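One protein chain omitted, others in place.
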Amino acid sequence: MTFAGVSFNPIAGVLIVPAAAAALLALLPGYRATARINVLATALTLTCALSLLFGRPQPNPYFLVDDLNGTFIILTTFVGFTTSIFSASYIGHELEIGRLTPPSVRFYHAMYQVLMFAMNLALVANNIGLMWVAIELATLTTVLMVGIYRTHEALEAAWKYFILGSVGIALALFGTILVYMAARPVVGEGLDAMVWSVLVSRASAFDPALLNVAFIFLLLGYGTKVGLAPLHAWLPDAHAEGPTPISAVLSGLLLNVALYALLRFKMLMAANAAALAPGPLMVTLGLLSLVFASFMLYRRRDIKRMFAYSSIEHMGIITFAFGMGGPIANFAGLLHMTMHSLTKSAIFFAVGHIAQVKGTQRIADMGGLTVSHPMLGWGLILGVVAIAGLPPLGIFMSEFLVVSSTFARAPLLAIILVFGILVGLAALFLRLNSIAFGEPRGPTAKSQASYAPMFAHLALVFAAGIYMPPALVAWFQNVAGLLG
Amino acid sequence: MTLTIVLACAAALLALAPFAVVIGRSAAASRLIYGASVIVPAISLIAALAQLLGTAAPETVTLPVGLPWLGAHFRLDALSAFFLIVVDLGAASASLFALGYGEHETSPERVLPFYPAYLAAMTLVVLADDAFTFLVSWEFMSLTSWALVMSHHRLPDNVRAGYVYLVMASFGTLALLLGFGLLAGSDGLYTFAQMRAAHPPAMLGALALILALIGAGSKAGLVPLHVWLPLAHPAAPSHVSALMSGVMTKVAVYGFVRIVFDLAGPPAWWWSIVVLALAGVTTVMGVLYALMQHDLKRLLAYHTVENIGIIFIGLGLALAFETYGMTFAAALALTAALFHVFNHSLFKSLLFFGAGAVLTATGERDMEHLGGLIHRMPQTAFVFLIGCVAISALPPLNGFVSEWLTFQAILLSPQLPSWGLKLLVPAVGALLALSAALAAACFVKAYGVTFLGRPRAPAAETATETNSFSLAAMFLLAALCLLAGILPGLFINALAPVSSALVGGHMPVQTGAQWLALVPITASRSSYDGMLVFVFMAISGTLAAFAIHRLASDRLRRAPAWDCGYPDASPATQYTAMSFAQPIRRVFGTVVFRAREHGEMPPPGSTRPARLVVELHDLIWEALYAPLAVGIGFAAERLNHLQFLTIRQFLTLVFCTLVILLLVLAIWS
Amino acid sequence: MSSIDFDIAHLLAGSLVLVSFMELYQDRLYALLNIYALHALALAASVAWQAFVQDAPHLYVTAGVALVFKAIIIPVALHRIIVRLGVHREIEKVVGVGLTMIVGIGLVALSMVVMLRVTHEADPLAREDLAFALSVVLLGLLMMVTRRNAVSQVVGFMSLENGLVLAATGAKGMPLVVEISIAFSILIAFIVIGIFLFRIRERFDTVDVQALDRFRGERR
Partner (left out) sequence: MILDMTVQGAQMLLVLLLAPLFTGFVRKVKARLQRRQGPPLIQPYRDLARLMRKEVVLAQNASWLFRVIPYLIFAATWVAAALVPTFRTGLLFSWSADLIAIIALLGSGRFFLTLAGLDVGTSFGGIGSSREVMIASLAEPAMIMIVFTLALIAGSTQLSTMAEFMASPAVGLRVSLGLALLALIIVAIAENGRIPVDNPATHLELTMVHEAMVLEYSGRHLALIELTASLKLILYVSVIACLFVPWGLAPAGAGWPALAIGVAAYIGKLAVGGFLLALFETSIAKMRVFRVPEFLGAALMLGLLATLLRFVSGSF
């Protein structure tokens, strides 16, 4: 589209801005301005993404924007923006207490932009090879950021993430190759056989057996990134040991991006009648992750690791919902994913500041937050209430839709689902009680936190739970229709 | 129109919450908030009364919030109106009480924001007309009351209570969610109107009943789902305890009635058996638990469990009669249940207010440290006594009337064809009678130990009468108890539209009978006239007093207590709550609680007094909940090892998953 | 394509699987490295052959990368590391060679079964190639899982990745093959460097031997 005669392409915007910012941050000497540049760049990216609402470019062999990834792009850029604001104050504090050195701060911000670039690229890519490359780039970036503290724990977490991630990369690539093989006889050699929009239109003629094998590899490859049990191993440690903004981005965005890739291939599978239905596989993995993570929540002593497991739990629910399929379940899955991104990142904002004021991540060393730090305490409570799926916040709506629509179709699955949710809720509140209530424990120094991002997210979640604008609903329903 | 007013009131209450957050700590805050919470429910109460007594046609309103393509449906029919009256009456009186009581609140900023939201939530539950709105309001009600329970969070017990409460509440909500999912079907017909129209098959209806029993029952406190109730209700501030015990449990009853009588289709023969069995057990267990307590508020909470049992007995009978088309009997049973709902909301709130007044005056909930308050808090003592008489189902007060109606309903049940019911109903009747007698015993204990006798601790000696707002609230409820006791006909007539809407029939209009007597069936069969009994007692009592004082002596002299000649025994020689319950504990407790007593003799030479130790076991907790907790803990512990695997082992997991999936693929097709 | 071309491609791909088995069999690190060099060599050969058959010159690049980087640089680097860090020379196994072999054969059979379901219009070369590639991938994974030494696990990962390249090159006319192969080489370089940086003498499991139990997850 054109603004004031200057031709402007939003896709280019969401890609070039972060890339340029990354380069700038990498080259620029000094670290003082970096945080501000970071915020500025993400804000710019967000505006570019929002301009997608007013018109989107034609799909070409490399890039595609439809309602599905439009949702993801806007969500990603928005959370990326708020997180950068949070990260400014967070990193500032880290710098003060000397956990981070100026060079590492520069490195951090550059990497942040690279990550944004990679995720946007993965989202807008129309070429499955490109998508693969982008997701792997994102993974490797986060690996580097997880290890940024250089402590033994951080390095080990990063290493674990790196190794498991690499295997995931390999599996995903193999799946991609198989898809190409399946497409080639039908579409013909060359680029077209990797262009998703072409693939999905011709998928009915593909060789089902090849597609099946391909999907299994893709499910495992990208499922590793989604953090589905039993492929989840990297996730808790990466969340716990990396800087909190990265935990927020990981939980809020990267998991979604990987899930997005899965959804694309699910659509591909669904387009071919003879291939095996992707639903049951996703349902199984989803339930497994949900129940497993809910039980893992109980023995957690590290607050960030606990919420990392809760992310696994919710990715399980989302995967389950998309696996069930159908207009209601898909809508619920989409809604749940959006709400989870917002809520979980808000929780990590709160947790980051809490860990900073308490000087530790051990749950045992924090207590009575509502007394010592009311804003943080109540913010955390609100977040946990939301993440536990209690009304009137948004996640309740999606869980309502998932459970009620499932129970009529597959009662047993719904009962397992409900069981998992309940177990998880009990664990979360068990910890919340000791963190937020009772006599204050640990240092009670005031924190110079930036509450704006946290409460902005929570306000959005709350609003969505009460009232969703019809336009958004129509949008989501449309996407649900796309997903079939 | 009415519905709009009511919804506006709910909205106003919701709006109060953020306002309370803003002004939370200021001095005038509590007066302001509670004052508003008196007025707004009062308005809504008037509207609801107009709806019920005017027997207007149901109104519906749909707001564009909530589930997007559905909207929030609200409906005000006779049933909703009745329960709305219960809710608003309780809310208004509680707020009135809190106008005075709130002054003593140590951390008002933790109570004020949630209180109005809680009231609004209860109102919305009763009005909701689609599954989503219902569940949102329902769980929001739990959430706000949880926050109120946590308001005194520095006591570890309260934190634990809040935890158990929230988990149980979510459990119930999820059960209801499943039930609604069932009734709504796969294509999501979430409005109650659609569910009514759907006529679910018997199988579905049955499942819905079970889920409703779990969901609503856990909120109402049916045994064995009651465990959270005696923990959470006492933990909250007293006016909130009153609302939770007196009103929220009734909202749960509403949920049950709405689902089972209105939505779940025609009942099957065994539904009533399940309900009656549970209800009978609940009734007796509740009162026995209560007898074992010496914490005043916990005792009251357990009595709520008992009364919920009585209500569900009525509902179960109504189900049974409805199953076999005995419309009239069903109407009688249902009316009895609903009337008891109303009565219990009155006197349970009253009693919790009294407990609150005692708590503020003495700082004590433990009866073993109280005593003799009747001298220092005469007015509180008086209204509390009325509450005790009412809840003990003694004439001429209202508790008796509803239990009497339930008995009448039981006496109609021999006509039931089902053999299971033939055997079950008399047993339930016996349990009901037993619980009535035990309740009387329990409140003799509660009142006698708290208000009568001599102070057992300095706190009780220095107590002073509570403030006038609280007294006003208590006297209001006491007056209503008396009114409902001596003129039950009026209230029962008001219930006619409800029962005719639910079971297609209602009791005969009561105002026809002579002297406003209550005639459920025919005058020759059974009748009761609370007013006459009351008048006779008043007349004969005053007559006797007058005659004796006139004709015989009216001289009076104060002297030390006689006590068979033992001089000035210390207050410690009085009967305590535990010792008062000892005979009953010996009779029932040895079985129900595995109660054991043994004396602890001090070793020779030590001056420590010998002590009598009583150990009680909560068998339900030990048999049901403790194993569950252990099981989950065990599973968590086992799975936790997966956190500590080496990278190679994690890779092995990935590898195995891959191989398994490939095998599946190889085998599949 | 003529049958002789096909047979040669088949032969090379098969040899790759064979070499994978030889890797599984090794119990000395140096020998393992040599075998891996052989593996890479076979890969290079088969890629080159593919380039010739498909007359896709860009594949020669991939072949070259395989030859230079994987067959020479990496083995030498690992050799150096072993010497420098004084890693134990013999390979710790989780399960015995025999069992590993049997499982490996099972995996090859599995990949055959899975791939031969592929209908016949996908040309035979692709099918066979894929079957072999899949077996190589699975064997590489098996190696990573059943070996304790970091070095042998790296080797396992690298042969897994060789399988990928084999598949990619077998996929006629697939774009980005070269880029992908190079990207993967870089990835492997990272891993090797990581091993060197973190002084991983024996295992992947931790960045430092005595840190094995002190720093893992919640144990702190």
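By written order: A, B and C. Residues from 1 in each chain.
Simple rule for what comes next: a contact is a pair of C-beta atoms (placed from the backbone, for glycine too) under 8 Å apart; a residue touches a chain by one contact, two chains touch by 3 or more.
Note that the coordinates shown come from a computational prediction; the quantities given were computed from them, not determined experimentally.
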{"item": "Partner chains on view for the chain not depicted", "value": "B"}
{"item": "Omitted-chain contact residue, chosen from B:52, B:91, B:436 or B:636", "value": "B:436"}
{"item": "Sole contact to the chain not displayed, among B:198, B:532 or B:632", "value": "B:532"}
{"item": "Residue among B:302, B:491 or B:580 touching the omitted chain", "value": "B:580"}
{"item": "Contacting the left-out chain in the complete assembly, out of B:162, B:179, B:255 or B:371", "value": "B:371"}
{"item": "Subunit B residues touching the omitted chain (full complex)", "value": "371-372, 374-375, 378, 381, 385, 389, 392-395, 400, 404, 407-408, 410-411, 413-414, 422-423, 425-427, 429-430, 433-434, 436-438, 440-441, 443-445, 447-449, 452-454, 515, 517, 523-529, 532-533, 536-538, 540-542, 544-545, 548, 551-564, 566, 569, 571, 573-575, 579-584, 586-587"}
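To be clear about the criterion, only the chains that are shown with their structure count from here on.
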{"item": "Overall pattern in which the protein chains touch one another (line/ring/star/complete/other)", "value": "complete"}
{"item": "Chain pair that, of all pairs, has the most C-beta pairs in contact", "value": "A-B"}
{"item": "Geometric centre distance via CA averages, subunit C-subunit A, whole Å", "value": "32"}
{"item": "Cα-centroid distance, subunit A relative to subunit B, in whole angstrom", "value": "44"}
{"item": "Sequence positions of subunit B contacting 2 or more other chains", "value": "643, 647, 651, 654, 658, 662, 665, 669"}
{"item": "Set of subunit C residues in contact with two or more other chains", "value": "114, 117, 141, 144, 204, 206, 216-218"}
{"item": "Complex contact set, residues of subunit B against subunit C", "value": "643-644, 646-648, 651-652, 654-655, 658-659, 662-663, 665-666, 669"}
{"item": "Touching residues on subunit A, where the partner in the complex is subunit B", "value": "159-160, 163-164, 167-168, 171, 212-213, 216-217, 219-220, 224, 230-231, 233, 236, 276, 281, 292, 295-299, 328, 370, 385, 388, 390-392, 396-397, 400-401, 403-409, 414-415, 418, 421-423, 425-427, 429-430, 433, 437-439, 465-468, 470, 473, 477"}
{"item": "Complex contacts: residues of subunit A adjacent to subunit C", "value": "129, 133, 136, 140, 152-153, 155-156, 159, 162-163, 166-167, 169-170, 173-174, 177-178, 180-182, 184-185, 189-191, 193-194, 207, 209-210, 213, 236-237, 240, 299-302, 305"}
